[in-house]
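What you see is the complex with one protein chain gone and the rest in place.
Now for subunit A:
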Amino acid sequence: MANFILRKAEPKDVSDILRLIKELAKFEEMEDQVILTEKDLLEDGFGDHPFYHCIVAEVPKHHQSADGHVIIGFAMYYFTYDPWIGKLLYLEDFYVMKEYRGFGIGSEILKKLSQTAVRTRCNSMHFIVAEWNKPSIEFYKRRGASDLSLEEGWRLFKIDKQNLLKMTDEE
C-alpha cells in the first residue's frame, strides 16, 4: 500500500486535524479533555505568528479510510528553547490512523520532523509519552530517544487557568 504523501498542513485541513487530535486523545482516554475548536486551530496555526506547525499524511482517494478520509496521519510541533543548549523542536502530537499503521508512515513522519529539526539548527527533539503506552515507548527508544523523567528525574507540572487567575489576583 505505501502510497502516501507528507505535506505541510493548510487551512483547509483543520477539520481533519481536529478529528485526528480527538482520535489520539480517545486512545489516551482523554477525549473529554479536548476543548480546542477548528476556529482555534485556524487562528493559532495559520495567522501571522503561528503557535504550532503541522504536517499531514494524505493517501489517494482510492485508498481512503473506511469512513471516507484521505488525511490519515499528522504531527503537530513547535519550537521551544533550552537556555543550556538552545533551540529545540517539540513534538506535541503524532498519530497515524489504526488502519494505516505498519506501512512506514509513522517512520516517514518522524524522519521528516527530524530533518526539520536538523535544518532549523535544533539540538534536540522533545515530546511526552504516557508511561503505560509501551508500544510507543519502544518505537521511540528504538530510535534513540531517552526517557528524561526516568533518567534525570524531570516531572512535568501544570497550572490551569483557574489557578493562573488566582495567582495574578494575589499580586
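Definition applied: a contact is a pair of C-beta atoms (placed from the backbone, for glycine too) under 8 Å apart; a residue touches a chain by one contact, two chains touch by 3 or more; residues count from 1.
Assume contacts and distances are computed from a predicted model.
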Which of "N-acetyltransferase domain-containing protein", "Mitochondrial inner membrane protease subunit", "ATP synthase subunit b" or "Auxin-responsive protein" matches, in UniProt, the chain that is not displayed: "N-acetyltransferase domain-containing protein"
Interface residues of subunit A (partner: the chain not displayed): 21, 24-25, 30, 33-36, 40, 44, 51-52, 76, 78-87, 90, 92-93, 107-108, 110-111, 114-115, 117-118, 123-132, 140, 142-150, 152-168, 170-171
